[in-house]
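Please find one structure pasted underneath; my questions will follow.
All protein chains of the complex are present and in place, except for one that has been dropped.
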Amino acid sequence: MKYVGKSVTRVDGIKKVTGDLKYVDDLKMPGMLYAAVKRSPYPHAKIININIEEAIKLPGVKVVTTGKDFPKRVGLYLADKTFMAVDKVRYRGEAVAAVAAETKEIAEEAISLIKVDYEELPIVSNVLDAIKEDAPLIHPNLGEYKHAPIFHTLPGTNISEHFKLRKGDVELAFEQADFILESEFYVPHIQHCPIENHSAIAQFDREGRLTVWASCQSPYAVRAALADAFKIPSHKLRVISPSVGGGFGAKAGTTLEGIIIPLAMKTKGRPVKLTYSREDEFNNSYVRQAMYATFKTGVMKDGKIVALKSNFIWDGGAYTEYGVNIAKSAGFAAAGPYDVENIHCDSYAVYTNNPVGGPYRGFGMSEIHFGIEQNMDIISEKLKIDPIEIRKLNAHKPGGRTATNALVDDACGLIDCINKVINDIEYHKPSQQPKEDYKVRAKGFACGMKAPSMPNNAASSAIIRINEDGSAYLSVSAQDIGQGSDTALTQIAAEILTIPPENISINTGDTAHNPYEWQTVASRITYSAGNAIIKACEDIKEQLFHLASIKLGIFPRDLQLEEGFVRSSIYPNKRIPIKDLALGLSMEDGSAVHGPLIGRGTFIPENIRNFDMDTGLADNPVVFWTYGCYGVEIEIDTQTGNIKVLKVASCFDVGKAINPDLVKAQCEGAIVQGIGSAIFEEIIMQNGRFMNPSFMDYKIPTANDIPEMLVSYVENRQKDGPFGARGMAEPAMIPAAPAIASAFYNATGIRVKELPLTPERVVKALKNHKILNKK
Amino acid sequence: MKGFKYYKPQSLKEASELLKEYNGEAHILNGGTDLIIRMKENFLHPKAVVDIKHIPGLHAITFDKEDGLRIGACLSLGTIAHHRDVVENFPIIADSAEVVGSGQIRNRATLVGNICNASPLADTATPLLALDAEVIIYSPNGTKLISIHHFFKGVRKNCLNVGEIVTGIKIPYSKNLKGAFKKGSRRQDVDLSTVCTSVVKINDEIRIALGAVAPTPIRGKMAEAFAKGKNLTHETITEIAKIAVAEASPIDDVRSSKEYRLHMVEVLVTRSLEELKV
Partner (left out) sequence: MKHEIYFTLNHEKILHEVKANKTLLQMLREDFDLTGAKEGCGQGECGACTVLLNGKPINSCLVLAVEVDGKEITTIEGLSEGINLDELQKSFITNGALQCGYCTPGMIMTAKGFLNANPTPTLEEIKVAISGNLCRCTGYKRIIEAIIEVAEENQSKD
């Protein structure tokens, strides 16, 4: 292949290194107004009254809105939220009113003039309290909320999703098991921290057309949510996402767009902009949900796991429109990448008065694997079986069964990945110890897996137009949020059309001009949009062959594309350039046929079926599973508690790397983000208050925190993937925290049950245990 | 950021008069890396801001063995950290300047600003305390020198009267100075100190300064007294560190618990002394 499988240089490089690329907050428009938001100082309170009189009188203020202007509940999977609070606030920082004014300063001053009377309600700040029978209800009307039929809400409780997985007979298996082990783990709230904060602009014209410029991953999903909330026909609602300064899930849904639209509806056509500060971003975009996990595992003497009973309790925060699906995803992946015959898992999405949970790279998998993988280490230690061997013994392998009893297909390369990483990190060779006696080094290992968790009908489409010079436009609504989809998708089109990537311009991010894409999430874009593009290219090819066969007098079946020409596969010198057919075929008598070449491709995964509502079992519930693992080496300063991750080897089965450099770049970014979640990152919540909403006190890794990275991949073809590719950018982060925790155990003999491994937590753990002396 | 009047005086006299005119409602602007954040975040809204960077004479480092080292108020931490006189004669100051914020911050922030903010965790305060530095202050009645030990009055409170301006820091030279600056932080770079320490050894004298463990940076006088004249054996060092811990009175906050800070005092003081004994 000429372009696929090659490390083609990013197509978006120049505009990004020059500062030319405009992000939403860089846009200025004539007459633009600026919004500011009044936010709740209480985590749980009734709104008694909102007085906007003083605010509206302030010169320069154009509009003031409150939640009552649009009280309709909306949500991706569960319609439990309004864009601004109506009657009641459910987390500290929830929007209660908004202002549009001539300047940001005036808008902010107006906000300070809005007076809100609240009646405080008892708060539910801990998810374990939230599931108690007498817990205050955060959504008493949960039973009335609309939701996708695949979810199971429990009205009258704080549980908005209960996913049950019931496979085999765990109780019987526990009776037969040689050993039974129990463990529990906790993962705190963290945040995505894209360097670009959320920003949106809304403009509403007199024809009732709404245009929204938003820093969002999924323009069509934003359109759907906004059309529903504000009763605007889809053809009159245009969502433009000019560029996205990092997403990681944070920009997958709708957040601030819904706050400015009611304002824009009353500004007589003047656009309204709202850009979050970093503090807003921390408090009011999504967070990754905190989660408690418990595991009870039945194991045979030879290391085979025969039974697993687990509980995942997710702190979904005030609204779980997205969180319900994370709980579900955790449930159907309950055993991780291991083949276990008897599984009983309950996964709950639970309301609390904490910040709103949402999708974050890994979508529940990083969280559950923290426990699953450490549980494997615990078993390995108990049985005195090498941790790698016990994983290999239980690992998903072709012909095996997943937790939902689906067949593991031939494309599962987990064992290949394990072998590669063990070799790269020299897992079985002890670390060389540093000279300082207070420092200790050790290695750790963990596996991970993930499937896209999405509706079965999550579709993609692509349109290709051939220009008269033989160049092409590729139009899709996959968003390049940094992952490099513009480049990889261009390569796919280039490969089939035999047009070099530099002669293809990709257009994205505008629902008025580019065709449907469900969402840029779930590591599904290369797979799904890639497949749509292949079909669009095939469509172009068919048209080209039809015209060329007339021109050349050769059957279409004997034609092929090569270097921008349609040529006979039998008579190589019989050929015609693509450009000569771009606008149709002109005959010798001057007449013409067909007209411009437009290729159309649509894709929807086939035969993906629902989980059984009672057992959670399903024979084909997801499009693919991506497997992989990490080997790490860390150094602990046992006195200060600081951990340095020295080396990470990672390997994932990517099916086919469309662009090897981009695949590796995703792995590198994932490793460093994963390190952040393992040793630095934690939202510190105190009674519903986010205590560290700044980069001063929420630390993410810098360039000086990165390890040596040995990144590799294996390629076991995805049978329905474009050129065999499957998604990998989210899976690439999953094993980070458990691998580091495993290394920590190997260094100290202490099993950490809670993240992150901050210096203070490390010191406390070491003080409470007798440290193994390395010498 | 709320509005304010901006002044760019050309002399200390002019600056001082402006500060007096506003009677406490004007703020000196130097590097601005702290002031501007505090103004943006509405912790401070001065009526006027007096930018002292255009006043001649505040941008020099001078050194001789008699007079010691003088660092002008407007020198950036980045310049100080790499200045030959500092690196060669007072490496502990260079080390502390080098860990404040990021490179971009250090290109603006100044050592004098770091001191004037009087933050309990100011990284550069501890070496100055340990070295018995003096703060050079312009006052309408003439220039005065105040010991750094009398400069800090509480969390974000210094001893300056309205109209007074710190023009520099003076640090006495000692031929046999050995020092160790240590910082404990959650992340290796660009982080606030959980605890920071400066320990110096001048001949047989040990001095210990601690940051982020009290309302102001402090000296561990009892630990120093105990150390006086003793050989720095492992046991002595352990004891000195323990006494230093007893002198610290840190708080719990979002960055650290009190217990961890006390633990870190012990670790950092011990490590420093182990380094200095050789």
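Going in written order, the chains are labelled A and B, and every chain counts its residues from 1.
Definition applied: a contact is a pair of C-beta atoms (placed from the backbone, for glycine too) under 8 Å apart; a residue touches a chain by one contact, two chains touch by 3 or more.
The structure presented is a predicted model; accordingly, all values stated were derived computationally and were not measured.
Student: So which shown chains sit in contact with the chain we cannot see?
Tutor: A, B
Student: Write down which of A:481, A:576 or A:757 is the residue touching the left-out chain.
Tutor: Residue touching the absent chain, from the options given: A:481.
Student: Which residue, A:12, A:69, A:94 or A:109, contacts the hidden chain when the whole complex is considered?
Tutor: A:12
Student: Given that one chain is not shown, which residue among A:293, A:662, A:743 or A:762 touches it?
Tutor: Of the listed residues, the one touching the omitted chain is A:662.
Student: For chain B, which positions touch the chain that isn't shown here?
Tutor: Residues in contact with the chain left out: 1-6, 8, 29, 32-33, 36-37, 39-40, 49, 51, 53, 78, 101-105, 107-108, 188-190.
Student: For review purposes, identify every residue of chain A that touches the missing chain, sorted by number.
Tutor: 7, 9-10, 12-23, 25-26, 28, 192-197, 243-248, 277-278, 481-484, 661-662, 665, 668-673, 694-696, 700-704, 706, 709
We take it that only the chains that are shown with their structure count from here on.
Student: Applying the document's contact rule, which stretches of chain A touch chain B when the two form their complex?
Tutor: Against chain B, chain A makes touches at 639-642, 644, 680, 684, 691-692, 696-697, 699, 701-702, 704-705, 758-760, 763-764.
Student: Along chain B, where are the residues that touch chain A in the complex?
Tutor: 184, 186-192, 194, 254-257, 260, 263-264, 267, 271
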